[in-house]
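Note that this complex is displayed minus one protein chain, with the remaining chains in position.
A and B label the chains in the order they appear, each numbered from 1.
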Amino acid sequence: MSEFLQHLINMLVLGGTYALLGIGLTLIFGIMNVVNFTHGVLYTFGAYIMFIVVHQLGVNFFLALPLAVVAGWLLGAAIELILLRPLRGSDIDTTMLVMIGAWIAMQSGALWIWGGVAKSVTTPFPEAPLVLGPVSVSWLRLFVLAAAAMLIVVTYLLINRTKLGCAMRATFQDHDTASLMGVNVDMIYTSTFAIGSSLAAAAGALLGPVYVIFPQMGDLAAVKAFAIVILGGLGNITGAVIGGFILALAEELGAGYVSSGYRDAMGFLIIIAVLIFKPTGLFARSERVG
Amino acid sequence: MRTVVAILTVVAFASVPLWLRDPYLMNALITTGIFIIGAMSLNLLLGFTGQLSLGHIAFFGIGAYVSALTSLGFDAGLPFGFRIVHEPWPPIIGFVLAIVVAGLCGYLVGLLSFRVRGAYFVIVTISFAEVVRLVALNWVELTQGPLALTNIPSITIGMPGLGDLTLRTKLQNYYLVLAVAVIAYVLISRLVHSHFGRAMRGLMENETLAVSVGIDVTKTLTLAAVISAGIAGAAGSLYAHYIRIIDPEVFAFINTVTMVIMVITGGKGSLAGPVVGGMIFGLLPVFLRPVMAPEAQWIAYGGVLIVILFVLPRGIVPSLAQRFAKRRSRVEAVAPVAFVKRDAKEHA
Partner (left out) sequence: MTWTFRLAPAIALAAALLGGTADAQTIKIGVNEPLTGAFAASGTYVVNGAKIAADEINAKGGILGKKIELVIEDNKSNPTEAAAVAEKLITSDKVPVLMGAWGSSLTLAVMPKLMEYEVPMVVETSSSGKITTTGNPYVFRISPPSAIEAAAFKGIVDKLELKKVDFLIINNDWGRGTAEDFSKMMKEKGITVGVVETMDQGAQDMSAQLSKLKGTDSETIIVTTAVDQLTLIFKQAAALGLKKRIITTGGSQNPDQIIAQAGAAANGTMHLTTFLPWFPDKTPNPEATNYFIAEWKKRGFDFAGCTESFRGYDGIRTVAAAIEKAGKAEPAAIKAAMWDINIKGLNGDIVFRKSGPAGKESGQSQPNVYLIEITDGKIGMKTL
């Protein structure tokens, strides 16, 4: 029983992480129809910014977090302006491949600059965990969960309560009509990509200190993010959050009670099952098929 | 005209071993050739039905494992106390079985995934490939998991009256790969120009219209998936018997990415596209190796990819063919209209 409770606590902590990974990608995927392979690189980038700011510039841990978010925003905007804007109107395969090219080049750049040896960020949190009866959880991960929840709420409000968010939603529904109604679609695309990228960088900045930082760390994160987006439906923030927790639950229980070798298979099996029975994801809004 | 170019190309490829003696470059050509066969099969799905499979390596890897296990033999337990014990068979049977089993898997994935399109199809195929990789990694009794299958025999071909010929040397393997590539090319080419091919393209251009004129969507797409997977399985079999060791890393995502790069840069929906794209991206690392640092090679690889897509967004072969055609007769340039329409539709 205590093992089961521990798995549930782990699920909660891991699920928050996954949700954070998923929301940035689901915005870009849903609104821009771009299969964004640089999402994992932005995650890595956020983690390295954290390392540099905390360890090489000596800035406070909590001040470093917003810096990483801003850096992610800038890099995202740059990628959109340089690589995606000139290809506006190209099909999804072409933009995806450009993103793959950027992913390969940027990941190798990270290897070149920082080397392959993993880095680690020291945090102000106590090493002794919080013990609650039979289960325990580290303070750092509780902080990450809280920060992730805050970022998710802020993003949700941004999309649903602001003028920019309204324009983004309009573009998601139908970008031609939105453009006719006076929405600057180019600006919306750049903003969307920048916001999605800053969320990826935020995820990296929060999780880098939890894990270790190395150039390929984003690959696994990106795969999970894709899984979460599909579970939740394109462009659906609430869906991505629930998708994140479902994936975390499946992995925890899969590893705990089935076989740790098939831990990562659980998420993919769920995706296949979901798409067989509900081809537009669990919580899809009106996503066009075809 | 087209046939003449094709025959000249085959002759040119066939003459390579006559003047190229360097085994390292021969090796690069053989592995590139194997991946080009995989890319051609991917092109059948991506270029002619418009469905982007990012899990194509699954069929390639399944072919590799089936062929290797057939020729090595295995003894694996099944649920409920059953066991399969298999004695080694000649590799050529493995090659055939690789095509059959990969084709069957293509059928299953086709059935499942043609319920979903676009981005969702992309993810279904990625998921399928990952699940297959994890099975290969964890079913140690059958696949030896991460311990790898080693000492896979080379392919042996029975020659009537001459006894068996075991293809060990680079030269023999080069011609084997070339032969399979030519057969795959001819097969795909005939398929695309048949009634079935028109049905596929009809579906891609305008599904509603295609359905209304009586094209069976599921059947058409499933058949394309089966043939595509079968060819990928053949390529995987060639890979296993040439490299002679396989482990679950064969399913690595970067291998799928390599094939997608070959198809899209060369020109999806163009028969020669994967060959041109494949030669460029198969041999690019070979040329980059001596001139720059390892990390820089990858940066250059990504950079070349982006530049090609910016300059020739529809792929090398279609873009060049179009420019060539334009120069010939500026008046008759009607073709691009169809493309503009399709792009607009896909983006909507």
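Convention: contacts are C-beta pairs under 8 Å (C-beta built on N, C-alpha and C of every residue); 3 or more make two chains touch, one makes a residue touch a chain.
Because the structure is predicted, anything quoted here is derived from the model rather than measured.
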Displayed chains contacting the withheld chain: A, B
Residue touching the undisplayed chain, where the options are A:Ser136, A:Asn160 or A:Asn184: A:Ser136
Listed residues B:Ala229, B:Met259, B:Val276 or B:Leu312, member touching the removed chain: B:Val276
Contact footprint on chain B, counting only the chain that is left out: 5, 8-9, 12-13, 16, 19-20, 22-25, 27-28, 31, 137-138, 140, 145-148, 150-151, 243-245, 247, 249, 252, 254, 272, 275-276, 279-280, 283, 286-287, 289-290, 294-295, 297-298, 316
Positions on chain A contacted by the hidden chain, ascending: 2-3, 6-7, 10, 13-14, 108, 111, 115-118, 120, 122, 127-129, 131, 136-138, 141, 207, 211-212, 214-217, 219-220, 251-252, 254-256, 260-261, 263-264
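Convention: only the chains that are shown with their structure count from here on.
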Between chain B and chain A, distance of the C-alpha-averaged centres to the nearest whole Å: 31
Chain B to chain A touching residues, read off their complex: 46, 52, 112-113, 115-120, 122-124, 126-128, 130-131, 134-135, 137-138, 207, 253, 257, 260-261, 264-265, 268, 293, 295-299, 301-303, 305-306, 309-310, 313-314, 343-344, 346-348
Chain B-facing residues of chain A, complex: 29, 33, 35, 83, 86-87, 89-94, 96-98, 100-109, 111-112, 176, 219, 223, 226-227, 230, 234, 259, 261-262, 264-265, 268-269, 271-272, 275-276, 279-281, 288-290
